[in-house]
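Encoded as C-alpha cells, the structure appears first; notes follow it.
Every protein chain of the complex appears in place save one, which is left out.
Order of writing sets the labels: A and B. Residues in every chain begin at 1.
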Amino acid sequence: MSLLEIDTLAVQYHTLHGAVQAVRGVTLSIERGRAVGLVGESGCGKTTLARALIGVLPRNAAIAGGRVRFDGADLLQLSGDALNDYRWRRIAMIPQAAMDSLDPVYRVGDQLVETMRLRGGLTSPQARERAERLFALVGLAPGRLRLYPHELSGGMKQRVVIAMALALEPQLVIADEPVTALDVIVQHQVLRTLRELQETLQLSLLLITHDISVVADLCDDVVVMYAGRIVEAGSVREVFAAPHHPYTMGLRNAFPSLRARSARLVPIEGYPPDLASPPAGCAFAPRCPFAIERCWHDDPALLPTTGGRLAACHRAAEADALRTQAPQAFARLEATGPQSVRSGAPPAGGTL
Amino acid sequence: MSSSERAAALPQWTRATSTWRDALLVTWAVARRDRFALAGLVIYGVLLVVALAAPVVAPYNPQDLNYRPDGEVAADEVPSLPHWLGTTNLGRDIFSQVLFGARAALVVGFVAAFGVVVLGTLVGLFAGYYSGWVDTLLMRLADVAFGIPFLPMAIVLVAFLGPSIWNTVLVMILLLWRDTGRVIRAQVLSLRTRSYVEAARVLGASHLRTMFVHIAPNVLPLSFLYGSLAVGWAILTEATISFLGFGDPNVISWGFMLQDAYNSQAMARHAFYWFVPPGLCIMLAVMAGFFIGRGYEELLFPRLRRR
Partner (left out) sequence: MNHLLEVTDLRKEYPLQSGLLGAVMGSRRVVHAVNGVSFVLDEGGSLGLAGESGCGKTTTAKLILKLLHPTAGSIRFAGRDVAGLDGSDLLSYRRQAQFIFQNPYEALNPRFTILRSLLEPLIIHEIGRSIAERVERVAGALDRVHLNPPETFFLKYPHQLSGGQLQRVVIARALLVDPVLLVADEPVSMLDVSIRAGVLNLMRDLSRERKLTTLYISHDLALIRYMCSVTAVMYLGTICEIGPTEEVIEHPRHPYTQALVSAVPDPDPTRPRRPVEIADTVPTPFQLPAGCPFADRCPQVMEVCRHLRPLLLPVDGGVRVACHLYPGSTPRAAEGDGAKLEPN
C-alpha cells in the first residue's frame, strides 16, 4: 500500500467572484521512500493541494470532495489532536517562501527548538541536542544555531527550514518551491542535500516546483498538474523520454537546455483557464494542437496508459504518433494563436 | 479593423485615456461601494444646492432686521410661520442665516481643501522625486509646520492679517498642506523606483513629464483622500475661529451664528432653535468630509476593511 493516497480531491476558494476551483479532483499516490516531483504552471493548484494535504488551508478555502489516506488513516476525517499527530509529525511541509518567514528577532536555533517543543512535545534539553544533530544533517555547523536569520545566506536559511521540517522525523516531507528564490549554485546544493536526506532517512518527498529540470534532476517520479487536475504521472525517466500528454510534450520543447544546442523553442500559446469557471471539456483544449471535437465537451479522466503510467487525454493511445508531430504542431499554434482566439472567444479572457 | 475604422473609433479611445476622468471614476466607485461615502457625497450635494440657491430660497436677507407688524424689531422670536427658526436678539431671521451659512462653509471648505491638495501634492511630488536638498528643505518646512500648534497659530495669523474669510482660507492652506505633503512624498518615494517610472525615463520623458504625467495620476487618489479630510477640518476650523470672534464680521457663517447665539445668552434661555441648527450643520459637513475620506481610505488600503 502506498504511504499517501489521494483520491479525487477537490478544493475550492470562496471569493467575491464566486468559487475558485483550485483543485478539481486530484488522484495521486506516493510510495514509501520515493521522491515525487509535482510540476505545473503558476496558479494550477500545487500549493493548494499541498496545504489541503496537511490541513492548513486558508479560511476561505474548503475541501469540496475526495479522500486522503495516509498510512491507512483517512486524514480528512481527523481533527484536533488526532490530526496534529499527522500534521508536522508524520507529514511535514516546507511552505513556499518559508525562508522569508523565519522570525528575524529570534536566533534560528531557538526557533528550531521552539518548533520541536511546541509541535513534538520535546523538553528543552532534548530539543537542543536534536537541533545540533539536525544542523549537522542539513550541512550547517552547530555554531550557526546561535545566529539570527539576517546573518545567514538564502541557502543557509533554506537549510534551516529543511531542518525544521525534519525535526519530528516525518515520513513524508512536502517541499513547496524550496529553491525558487535561490541562485543556481546554491539551489543545486540545497536540492542535493534534500535528496541525500530523503535517501538516507528513507523519506517520501513531494517536491513542488514549476521547473521540470529540477524534477528531472532530483525525483524518481513526476506528476504533471494543469488547471487543478493531474494530467500525467509516471517515472521521471519514462515521462521525460516519451510523454503521453500533449501538455507535457509541449513543455519539453518550451525551454532550452544548457547542455544541448536547442532547436527553435516552441511555446505553448495561450494561458490556463480561469478556475472560477473551468471549461466543460479538457482544460488544455484551447492550447492543444491535437484537440478533437470530443475534447471540447468531454473532460478526459486520468487513466492508465502503457507501462503503468497515467495520462488524462482522449488521444493518449496515439501518444507516440502525436509526440513526433508535437514540435511542428505547437509551432503552428504559435503562429496562429491559441484556439480560443481563433474561435472568437475574448483573447484576454477578462481576468488574468 | 482597417485604418479608417480605427480613425472613426479614435475619439472613443482618446476619451478613455484621460487620467482625470479616471480619478473622477474612482470617486464614483468609492461612493458606490461605501454607504457612508455615499451619505457624505449626498450631504455635500445638498450643501452645494443650498449654497447656490440661498439668495432665492432664503425668505429674508440674513443681515436685515425684521419688524413685527406693530413696527417693533422682531427680536428673540421663537419659531413661527414667518420665521421658521425664529429670530436673533437683533431680529434677524435664523433660517435665512443657516442657509447663507452654507455658502461660507462651502467656500471655506472647498477652497481650503483645494489649496491644501494642490500645495501638498506639489510639495510631495517635488520632495519625493528629487530627494537630495529639495527634499530636505521641503521636509524641514513640513516639520516646522507640524511643530506649530494649529488653532492658536491660525487665530494669531487671522488676527494679524485681518478678519476676512479669504485670510482664514489662506491660513488653513498654509497650515494644513503638511499632512498631504508628507504622505504624498512617501508615496512618490516608493513609486519612483517602480519600473514604469524608470520606463518613462528610458523613453525620454523629462523630469517634469515623469512627475506630472506618470507619477501624479498614481498619487491623485491619495491627494483626494487628504483633500476630503481637509474639507471637514477647514469647515470646523472656520467655525472655531468665528466662534472665538476672529471671523469675518461681514460673512454669515455657522461659527459666526454660534458666537452670536452664545454672546446673547441663547443657551441660557434654552433658545435651541438658534444654536442647534448651525451646530448640526457644522457637524454634518465635517462628518461628510470624513465619511468620504473613509471610503477612499478603504479603497486605497483595502486591508483596513478586513479587520
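We adopt the following convention: a residue touches a chain if its C-beta (ideal position, glycine included) is under 8 Å from a C-beta of that chain, and two chains touch if they have at least 3 such contacts.
Because the structure is a prediction, the values reported are computed rather than measured.
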| item | value |
| --- | --- |
| Residue among A:Ala97, A:Leu118 or A:Ala254 touching the omitted chain | A:Ala254 |
| Which residue of A:Asp71, A:Glu114 or A:Glu334 touches the chain not shown here | A:Glu334 |
| Among A:Leu112, A:Val266, A:Ala291 or A:Ala319, the residue in touch with the chain that has been omitted | A:Val266 |
| From A:Asp183, A:Glu199 or A:Asp320, residue that would touch the chain that is not displayed | A:Asp183 |
| Of B:Arg35, B:Arg68, B:Arg201 or B:Arg269, the residue in touch with the unshown chain | B:Arg201 |
| Contact footprint on chain A, counting only the chain that is left out | 41-42, 153-156, 183-192, 210-214, 216-218, 236-237, 240-241, 250-262, 264-269, 271, 334, 337, 341, 346-352 |
| Interface with the undisplayed chain - residues on chain B | 1, 3, 6-7, 9-10, 13-14, 16-17, 19, 22, 194-196, 198-205, 209, 213-214, 217-218 |
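The definition used in the following text is that only the chains that are shown with their structure count from here on.
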| item | value |
| --- | --- |
| Centroid distance [mean C-alpha coordinates] between chain B and chain A, Å | 54 |
